[in-house]
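Omission of a single protein chain aside, the complex is shown with its protein chains in their original locations.
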Amino acid sequence: DGESIAVFTKNQTNPYFQAVRVGTENAAKTMNAKVIHYIPTKPDSIPEQLSQIEDVIVKKPNAIVFIPVDYKAMVPGVEQINEAKIPVVNVTDRSAGGKFLAFVGADDYNLGLETGRYLLKKLGGKGNVVIIEGVKGSLTSIDRVRGFNDAIKEFKDVKLLASQPANYQRLQALQVMENLMQSHPQIDGVMAANDGMAIGAIEALDGANRKAQVIGINGTKEAVDAIKAGKMLASGDYNGFVQGCIGTMVAIRALRGQPIVTEVVLKPTVVDSTNYQPYDVAVESRSCPAWDQAAAMATKTN
Amino acid sequence: MRAAVKSPPAPEVVEEKPDLGTPLLELKGISKQFPGVKALDDVSFAIWPGEVHMLLGENGAGKSSLMKCLCGAYQADTGAYFHMGEKVEIRTPTDAKKLGIAVIFQEFSLVPYLDVAQNIFLGREFKSKIPGLLDRRRLYAEAQKVLDRIGLEVDPRTKVHTLGVAQQQMVEIAKALSQDASILVMDEPTAALSDRETERLFAVMRQLQAKGTAIVYISHRMAEVFALGDRITVLRDGKNVGHAVPGETSPDQLVRMMVGRTVDMSYPRNFRAPGDVVLELKDISATTGIADINLVVRAGEIVGLCGLVGSGRTEVARAVFGADAITSGEVRVFGRIKQGGPDVAATEGIALIPESRKTEGLALIRTVSDNLAVAGLPKLFPNHLFSPGRARRSAEALIKRLRIATPSPNQSVGLLSGGNQQKVVIGKWLAAGARLFIFDEPTRGIDVGAKSEIFALIDQLVAEGAAVLMISSEQAEIVHVCDRAYVMRGRRIVGELSRSELSEENIVRMGMHDE
Amino acid sequence: MSMSSQTAGATPRLHLSKDVVQVIYRLLAAGLLCVVLAVVTDSFLSTNNILNVLRQASLLFFLASGLTLVILSGGLDLSVGANIGLSACLAATVIKATGSPVLGTLAGLGSGTLVGVCNGLMVAKLRIPSFIATYGMLWVLHGLTYYYMGGETIHGFPPGFRQIGSGYFLGIPIPVYLMLGFLAAGTFFAQRTVWGQQIYAIGANPVAARLCGIPVDRRLILVYAFSGAMAGVASLVFLARLNSAEGDIGEALTLPAVAAVLIGGASLFGGVGTVFGTFVGALILTLVLNGMNLLAVNASWQPLVTGVIVVLAVWLDMIGRRRT
Partner (left out) sequence: MSDHALSAAQPRPRLPAIPGVAIVLVALALVFAAISPNFLSTGNLSNILVQSVILLLLAMPMTLIIMTEGLDLSMGAVLTLASLVLALTVVSTQSLVLGLAGAVGVGLAFGFVNGWLVSSLRIPPFVATLGTLGVAQGLALIVSDGQSVVGIPRFLRQVYSGETAGIPNPILIGAAFYALFHVLLYHTKFGVYIRALGGNRDALTLAGVKWQRMLVAVYMLGGAMAGVAALLLTARINAGHPTAAIGMEFDAIAAVALGGTSFERGNGWIFGTLLGVLTVGVLRNGLNLMAVPSSAQVAATGALVIVALFLDGLRSRKP
């Protein structure tokens, strides 16, 4: 009891990671452990997360729950953790190397694919769409966009007009959308790689008095509100909260010698106007699934 | 374009060239055009070894420009250079250096965060035996030698930015002397110096002269012209208007050549009975080191403040104006205790003409008109709305009144000649309607004609009831102009001289009386 | 920059004021850009797109206009972007809590101004170089915002409030009116008031300005407060436009805002520049991004092209000024 778990997340600004953090806290509280958060002061800074790993190793927490800011560049950091013999659970972005107790995440590709399909079906399998990408080179963006593209390929009458990055930034998405609307008089669907950008696109459409169906990814409160209000079509559920819960549970259970699972890849759920209710609560008031439920989601056990 | 007054033709002067053999350096037909100003117009000029050649002219006549062409800092538009009879090119400072030309510039060319020695040998560093590195020991030894020669008692390791104006001027001189040049150009080297340093400099110049160095010397101080000069060249409006020899010419004649009219150099004053006390200092001490300063200035008086360089005169002026903090004592202005910074001082009608025009007096990148308006903004535009036209008209009036040579009120002040810049510094306070003027070296670098005009102006100010506190290193000025004077030594006031006691000897005796 | 070269560069021969000449050159540059874009794309010249560009430029201009005065006074304000973040979050909270856009607006303007005053006090009274003082402030503001927001966003504001960001009047977006208003006010303040002139004087030589009796400290505080207030304005327009507040809302805007001021002809050494120049600078930057989006330039190339154009614009401007 009273184990200390160090939790590494990518930044302090994206609501998604806040959901993960709340999940870890929730799980730790019910299991009588405590978490300490390490977040780069500069969003997504690789050198800074490496430094934080080194500093944390000096402090020797009992276990680590780890989201790499970059799945490849952070491998040396993971190896240092391994050398220091601190058990570590990988969450959200699957690290390209290093030894982990388990991986807990969602499948970005399938998320993109399913949400994309949902949109295209709603459009009746035809029309013009644009994709708004996240940060170039980030695993989440690459996989989600790949999913979007594959969904589009399934529908012959759908035309992809443009695929532009807006770096997961709301304002950039808004301006990119404004500019795209100038060169494309007819846009029927917008696929954004996260909810913030989706909302930015919606604002741009509203501003120009144009209509299009917009989807995003993450299932944030804001997106749920927009879905409720009928402004947004759907959001792929990425469920950071549950990822945080399960990641922490695995870490603590391993410390206590209880059985664990080694991989949980959450199934994609598309949140739309028919099923948003469970998501319409602030993360702080949600609670973690019980271990049985969590174990049932496992895709690998040892 | 230039604002020179219409003037009668200059008196005829002997134009024959003395037969002294081949000149060391000869400039022929030099012209230099700046936007709006023809700074030099077909000027020819020659120097012979071992002579001190005085270059005279009004502010903006083109003296500095001519010297800058001579040393490669400017490139002349037309003209040719001959070194010992041979045609040479001087296009860069390096070319000039190769010919053995060294220059003491009117505006300092020192680097603030290098030390004295590094400044003296800038561009001529001593190489160490280890390739790529510098020989620091040699640097300081050599620098010490040069400093000893001119009698500057400063550690060569002192960073230049910590030095006062006079010491910086001495470093500038040391820098030029260290080059062992065959031609030495000095552009108003004594403008910032007091008599003691000046004497020292003259001694060094005489040594150099004896060794055969040719010296070109620019100064607005008539006494120096006659004490040092072997020959005189006068420029006016960018043209060479004649040569003269000191023994055969009188100061009045020279002045007439320079300004094209007669100038009364005795600075006549109308002494009147002083009025109410305007400024009163009681036991002032300040963070800058001055202590127990007591003095009084009344309306209608010009009170001098004299002493050696470093005696603390500037610090007194700054303390009055609120530019430096006072640690004890009180300043009373018009009977009320004054507290606060320069902004308070300005609203109470005090004006400070600071000693360093470039760093403290002017915004060099702004126009003449802007600079002339800046101190008087609240007075000129009481409703806070600025009108460029109004500012311009006010500036034009001042340009006329002070005879500032500028192609237009829109010229950047940084492009004016040194003396004209100084006039702008004075002018901006005239627009502010101040009633207590503190002049710190007001005539530094100002030509004789302008000087007498400025003193006439100051006289007029006091006649209208203003009070003036004047600092000057030229004792003659203090003696001629002031009603009374205080003498400072070691950052304290050591005495007061009444009008009848005011003489150069008395000032020197009181101010120099060493411990 | 050597004195002679720099000053020589800035002197017009005619009575045509320096500022006017600068502005003409810069407008020409912007015009050239427009012509190029109009020729190579078919959608550039639509009314919609023009309004679009103007509205995007307005966001940049709000920040940059405040920054212009700071730069004129010889300083720099790196905290404007972070200031937007904090002010937007506070304004959003107040609107949510009270339902009153007016109170929210006051909160946004107030917090922006307060941050500016703090900057001003640090620069004027504590004599911390502005670059550092405002850089430190940037971190402090980020810290406060992150702490306050805890990674969440606040969204959904009353339609009345949203008008200032996304509304139209006579077919022209409201932010464009705001921009023109601030352009006129800023130009008037800088060129036609005593305080404006004093700010120029301070920028050109702070020591001399002080010895001229200008209350330098008070003017500097004013300048930074104004810059903070403009960040407050920008935060409100952002909020209204984006309909949501998050911590890093203005982060990416600081450098473009500085760039806009510099492209507009101001000098980081102070004393040179105009608000109108900044307006054109903001326009040029926005046109470049708009053009690249219209041309569907690969996103990887966008920073590169922007970089080259920024340098080119400033260089052409300098040549232009040297010629006069």
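Just so it is clear, A, B and C label the chains in written order, and each chain counts residues from 1 on its own.
Convention: contacts are C-beta pairs under 8 Å (C-beta built on N, C-alpha and C of every residue); 3 or more make two chains touch, one makes a residue touch a chain.
Note that the structure is a prediction, hence the values are computed from the model and not measured.
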item	value
Displayed partners of the chain not shown (whole complex)	A, B, C
Touch with the omitted chain, as defined above, among B:P112, B:G212 or B:G275	B:P112
Contact residue for the chain not shown (choose from B:L27, B:V43 or B:A73)	B:A73
Positions on subunit A contacted by the hidden chain, ascending	12, 36-42, 44-48, 50-52, 54-56, 58-59, 70, 72-76, 96, 135-137, 142
Hidden partner interface residues of subunit B, rising order	71, 73, 92-94, 97, 103, 105, 107-114, 118-119, 122-125, 128, 132-134, 136, 160-165, 168, 287-289, 314, 318, 323-324, 355-356, 358-360, 364-365, 414
Subunit C, residues in touch with the chain not shown (by the definition above)	1-7, 9, 122, 126-129, 131-133, 135-144, 146-147, 205, 207, 255, 258-259, 262-263, 267-269, 299-308, 310-311, 314-315, 318
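Note that only the chains that are shown with their structure count from here on.
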item	value
Chain occupying the most central position, where position means C-alpha average	C
Distance from the mean Cα position of subunit C to that of subunit B, given in whole angstrom	43
Interchain centroid distance [CA atoms averaged], subunit A/subunit C, Å	34
Per-residue overlap in subunit C, given as positions that touch at least 2 other chains	none
Sequence positions of subunit B contacting 2 or more other chains	none
Subunit A - residues contacting subunit C, complex	12-15, 17-18, 21, 41, 43, 133, 136, 162, 164-165, 169-172, 174-176, 178-183, 196, 199-200, 203, 206-208, 220-222, 225
Contact footprint of subunit C on subunit B as seen in their complex	35-36, 321, 323, 341-343, 345-347, 352, 354, 359-367, 370, 373-375, 377-378, 381, 384-388, 408, 410-412, 414-415, 428, 432
Interfacial residue positions of subunit C with respect to subunit A in the complex	41, 43-44, 46, 48-49, 52, 55-56, 59, 139, 142, 146, 149-153, 155-156, 166, 173, 238, 241-244, 246-249, 252, 289-290, 293-294, 296, 299-300
